[in-house]
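Of the protein chains in this complex, one is absent; all others appear in place.
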Amino acid sequence: MTLNPQMPKCWRVESKPHKFCPGCGHGLVLKALGEAIDELGIQDRVVFGCDIGCSLLTWDFFDVDTVQTHHGRTTPVITGLKRANPDAIGIAYMGDGGGYAIGSQHLVNAAARNEKITVILANNTNYGMTGGQMAPTTLPGQKTETSPYGRDAEDIGYPTQGPEMVAAIGQKGAYVARGTMANIRQLKGYFKKALQNQMDGTGFSFVEALASCPTNWRTNAKDTWNFVENEMSKYFAVGELKVPDQLKEV
Amino acid sequence: MTLNPQMPKCWRVESKPHKFCPGCGHGLVLKALGEAIDELGIQDRVVFGCDIGCSLLTWDFFDVDTVQTHHGRTTPVITGLKRANPDAIGIAYMGDGGGYAIGSQHLVNAAARNEKITVILANNTNYGMTGGQMAPTTLPGQKTETSPYGRDAEDIGYPTQGPEMVAAIGQKGAYVARGTMANIRQLKGYFKKALQNQMDGTGFSFVEALASCPTNWRTNAKDTWNFVENEMSKYFAVGELKVPDQLKEV
Amino acid sequence: MGKTAKIALAGEGGQGVQSVAEILAEAAYEEGREAIYIPNFGVEQRGGVSIAYLQISDQPIGSPKFQKADIVVALSDRAVIRTQRYVDERTTFVYDTSIEGVEEHLPKNAGRVFGIPAIEVSKTELHPRVFNIIIMGAVIRATEVVTLDEAKTAIEKKLGYKFDENPKLREMNYQALEAGIALVEKAL
Amino acid sequence: MGKTAKIALAGEGGQGVQSVAEILAEAAYEEGREAIYIPNFGVEQRGGVSIAYLQISDQPIGSPKFQKADIVVALSDRAVIRTQRYVDERTTFVYDTSIEGVEEHLPKNAGRVFGIPAIEVSKTELHPRVFNIIIMGAVIRATEVVTLDEAKTAIEKKLGYKFDENPKLREMNYQALEAGIALVEKAL
Amino acid sequence: MTTVFKIETQEGEKGFFHIFPALCKGCGLCIEKCPKKCIGWSKTLGVYGTPAVGADMAECIACGICQTVCPDTAIRIDRKEKNK
Amino acid sequence: MTTVFKIETQEGEKGFFHIFPALCKGCGLCIEKCPKKCIGWSKTLGVYGTPAVGADMAECIACGICQTVCPDTAIRIDRKEKNK
Amino acid sequence: MTEKPIQGERKMFLTGNEVVAWAALAAKVDIMYGYPITPQNEIMHYWTRMAPKYGKKFLQTEDELSAGFTTIGGVLAGKKAFTATAGPGNTLMQEPISMAEMMRIPTVVVIQQRGGPSTATVIYSQQEVTMTTYGGNGEGFRVVYSTATHQELFDYTIKAFNTAWKYRFPTFVLGDGYQAKMRESLHIYDPEEKGIKLVEPTPTLSRPGQIGVNREPNHIRNTYNTEEELYQIVMGYAKEYAEISPEIIEFQEQDVDDAEIVIVSHGVVSRAALAATQELRKAGYKVGYFRPITLRPFPTERMRAVAANTKKLLVVESALGQLNKLVLNEIYGLTTPIETLLKPGVGVTSEEIVTRIKSLL
Partner (left out) sequence: MTEKPIQGERKMFLTGNEVVAWAALAAKVDIMYGYPITPQNEIMHYWTRMAPKYGKKFLQTEDELSAGFTTIGGVLAGKKAFTATAGPGNTLMQEPISMAEMMRIPTVVVIQQRGGPSTATVIYSQQEVTMTTYGGNGEGFRVVYSTATHQELFDYTIKAFNTAWKYRFPTFVLGDGYQAKMRESLHIYDPEEKGIKLVEPTPTLSRPGQIGVNREPNHIRNTYNTEEELYQIVMGYAKEYAEISPEIIEFQEQDVDDAEIVIVSHGVVSRAALAATQELRKAGYKVGYFRPITLRPFPTERMRAVAANTKKLLVVESALGQLNKLVLNEIYGLTTPIETLLKPGVGVTSEEIVTRIKSLL
């Protein structure tokens, strides 16, 4: 008997090892997502859209129908698809740049319209794909390629509070949470609720996941964990921000 | 002695009567703004930017330096100007469509970066300039040209809570309020604080003003007031949402 | 009428020139003729002059706008000024005589220029609300592009639902139509 | 050398081919010669093969990329495959002998092909971290585009600040450079 | 101010009601808000040819609300000083 | 699954530690998270030519944390059933 | 609910925007996505009034980027989807359409041109020709129908969906503010009753079936890793586009055979050009009329033949030479002199053309 890796069933094994860097948080986030899809048994119905950002590397990541879209535009593509085919389970996967910067009008308006889709956003405090520029989520003092002397929060603000913003504009029936790669079980739970909420037709679902980018952070494994667990958590509170009634007992 | 109309001093008399429809809320909002500018004595320093929307009709409304920009893009134009010349007092004036739909990425990111500018948004629950289509702020059941059978909140959500969203993403030092044309004195007070906050260099300032659009609402004077005071107020709570410390005693 | 009749109607926002043009176009269409009606529209429509461009012909019609009109009807001071450009020596220019100080703005180059007291008549003899129907009557008489009957049918189609509620309205509209015709006849 | 030397260096992300190319380019530039160095870059750089294109000449250089290289150095299996396209009958193709099963992928049409045990040497004789400097030595010897001295100056410029902290490093780098030269000499 | 607007003034016990017909668009917002319900349509035409407004000065208390709510600054209220 | 990954298995008292070198990118995240600090670099090379990992099975408690935190599913832990 | 929107053929007197909404219903469109902009608004107004009666959908998006990308989403779901825009909205629409071009997504976009550059006027122009045919960071792999009458607006809107779904290149119906807002008569009809086959849409994503059992997942992408990969893709598209072009190309002409001067125009301006041609012919002038209906692909072969066979061309348009450039791109090598009558942002009347032609002959 050959033993196989403990990959989620919906991961596309032919494209593994995946294209992310060593230690990349995207891998962990997508493992949690894959398990959530498996456990809900929805592989056949999922349409996965990935943004441009390191998320683009997932264009053949899952054994589910997948569309690699354009930077910031995954939310409208999945929205349009879901509106046209309400039976599909639409997942829009993106980074903090794609979701909070160039695609923020789509995010807040999809939330405002209570689109029945699930948006998952990997917050790694920088623009990973383009080589580590400042993102809306970059921490105060954090050095990036476009904040070489550290982000000056007086001048350009503190990190964007995405789920808080979405919760503020979110509607009755919306599900909003922030998880972390440091707690995969919890993160998977959030993903399951976010997908269940869509399947129930209740409302918009949004989960931010704190994720590592060791390449651009220039961190070793130890510092990577430290950054995720101790630095990011100073600014980004993990937990559920909005849970519709029908998911409360879950 | 000839008596003159009680126009704010900074109104440009040569362009009056202004170009708005009879009973248009923009006129009242801009009266409050004009008085705020007068009382602060900042006419020479103000740069006023107007959006495309009925606000475009203000391109020669004030005797202040004015730029008529592009639909949704007033926030970045004023942001860019303020960054280049911090002595200017930048006002970005727009409608609910320009601010919450096509320009929402600019609004939330200016708020997130705590840009030292003042954004004023006239919420008239529709797209006035283009002839009365649904806006993010359209009330449930309200008929517009693109919601001819009334806005279906189940399908496309309840009205966007703009100031609430801005407050959620807003930073320390930000000023956020919602006023109404039904209370001009209060509205003027909000505008003054919003401008003072910019002059103090404390943070981003945002005021939404509930405003009438009798033309597209197809209301007579009575129904216009009724809609502003009784219908809109069901969904839009007037008041201050975020007041930085230095303005609290004002 | 082999040739295309070109008509420009201009007035203030509330004066209803667009519906006059639309009804006339519908009437011509129902008569089986070719008609193009195009409103002017722009960002200043909020407080601007409203112009309706109407062409009626027996042949397919070219450009929806035209350079010079056969007949121009201008119902306000600003309308008189804005429509100058459509006037040449073949144009009949009709204006409302109640516009204050209009004389100095009237086109010098028009084929003929005459005023009708339509606002006055609507206020005193009929009702301000049928002012535009008087104008319609005037246009019908001045251009003869549609028959009175077709005009009535078109009005019926457009406003019939209101007439059903209040049959007196129908009466008043027909009177207005005829008043407009009469005004032009008197002026001619 | 009147002619332009065209060099393609390819390896996995961590193997440092880009800095080898950059240092060589700097060395040539410092010698007063024309040099163009361009890295490959693409969305798959995350886990992809990294290629450095280097041209050194006495005249202004045309296109920054080229069709066929004078020398190709490929340091991994995938690098061997990806660089096939730059090989023709005038190309010298250098690969690392420790790549498992590489033989079947080696280009058939290359002018000459030879392997050097650079990975091995770096692991056993020197230190994995100077692997790329060994490669640099190999390239210098195989192409003779820059002198040993200039290469040393360029390394000094690039890594000098590290050497200041730890002078032993300088020693090791120079040894690596010479080791690379020796490896090629042996293979030739 | 270089532009001068024609003014029509009505005087009452508490003050003056001035209307600038060239600014009045006849929206009626003032009529609705007058606490004394003493504003009505006037014979004078406003800027768009619709009636401007006037006040019944027997009723007007010169509270100034009409001035405040006019989006076009077409109304000006001048209170008479109490002591005078 | 049509793709088969080569596997290296280590057995300990509590269970099996399997590593798929073709999936291991040598990021070290597992090493940091092992509660027993019993994971280290192995002689086997991973997919990028960097060392893969292995466990000191004397220490390993088969808690599975390393499996959970590996972004590349390169580790598989199989616990031995208690009763067996 | 499922009643047919149009039974048989009917003469109607409509605005162009109404016509588009009717045509979309006739073409069995499932969903419209849109963002308001003058002069296109009434397409959405009519659609939102009529669509629900026939089980059709509408989504008003937050901007034109979203309108374009949601349209793409709708198409990927296998639905006939479209959007409509104008001017600055068209500028933004180039981003989603570039993606549709890259990924061969059969989106349909109706453009009602207005004045440019930027916000300019909300009224009318033919200044969106370059952008609609070749906009974005691509190579113009689109189909563009430029209509002149309400009848064509109806016919070509229906056709646009067939073209898009058959060839999978984004397809535009290029109208303008005049066509949008004016009323004239036309015949509306059910295309299938007329024997026009409607191409069936098929889903790219969210297809029925079980993955690994009776279907494979579909993975579609917008990004390539190497220059060479991209080159293959683009050249493949170019080849395909060239091959299908003869099937798509349409044009209209009159009196060109013996013409000493041929008026070249497109869209609504060609109405004036045609009227001018007729008037001048009556007056004995040897004038011809040529009008590309497809601006992409361009009727190169016929345009060349016409140009070669006459003494002069007069290109007339409500833009500063955008049609003229398309012509110049295609007829190089000829020496027939070209005159132009270029009126960016304003209408052109037959009188002007007549005057101009007379001055040229």
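As written, the chains take the letters A, B, C, D, E, F and G, and residue 1 is the first residue of each chain.
Here is the rule we go by: a contact is a pair of C-beta atoms (placed from the backbone, for glycine too) under 8 Å apart; a residue touches a chain by one contact, two chains touch by 3 or more.
Keep in mind the model is a prediction, meaning the values are calculated, not measured.
Colleague: According to the contact rule at the top, which chains on display are touched by the left-out chain?
Modeller: A, B, C, D, G
Colleague: In the complete assembly, which of B:G80, B:G141, B:G201 or B:G239 touches the absent chain?
Modeller: Result: among the candidates, B:G80 touches the missing chain.
Colleague: Just to verify: which one of G:T61, G:S98 or G:T277 makes contact with the chain not shown?
Modeller: Here the residue in touch with the unshown chain is G:S98.
Colleague: Could you tell which one of C:L9, C:I23 or C:V43 touches the chain left off the display?
Modeller: C:V43
Colleague: Which candidate, D:V43, D:A138 or D:I155, sits in contact with the chain we can't see?
Modeller: From the options D:V43, D:A138 or D:I155, the contact with the absent chain belongs to D:V43.
Colleague: What chain D residues would touch the chain not displayed?
Modeller: Residues in contact with the chain left out: 22, 25-26, 29, 34-43, 60-68.
Colleague: Extract the touching residues of chain A with respect to the undisplayed chain.
Modeller: Touch with the absent chain occurs at residues 52, 56, 68, 70-72, 97, 101-102, 104, 127, 129-131, 133-134, 136, 145-149, 156.
Colleague: For review purposes, identify every residue of chain C that touches the missing chain, sorted by number.
Modeller: Answer for chain C: residues 42-44, 48, 85 touch the chain left out.
Criterion: only the chains that are shown with their structure count from here on.
Colleague: Taking each chain's centre as its mean C-alpha position, how far apart are chain A and chain E in Å?
Modeller: Whole-Å distance between the two chain centres: 59.
Colleague: Where the centres are mean C-alpha positions, what is the separation of chain C from chain D, in Å?
Modeller: Distance between chain centres: 84 Å.
Colleague: At which residue positions does chain A touch at least two other chains?
Modeller: 17, 20-21, 24, 56, 105, 109
Colleague: For chain G, what residues touch not just one other chain but two or more?
Modeller: Each of 38, 59, 62-63, 223 in chain G touches at least two other chains.
Colleague: Taking all chains into account, which pairs touch?
Modeller: Between chains, contact exists in these pairs: A-B, A-D, A-F, A-G, B-C, B-E, B-G, C-E, C-G, D-F, D-G.
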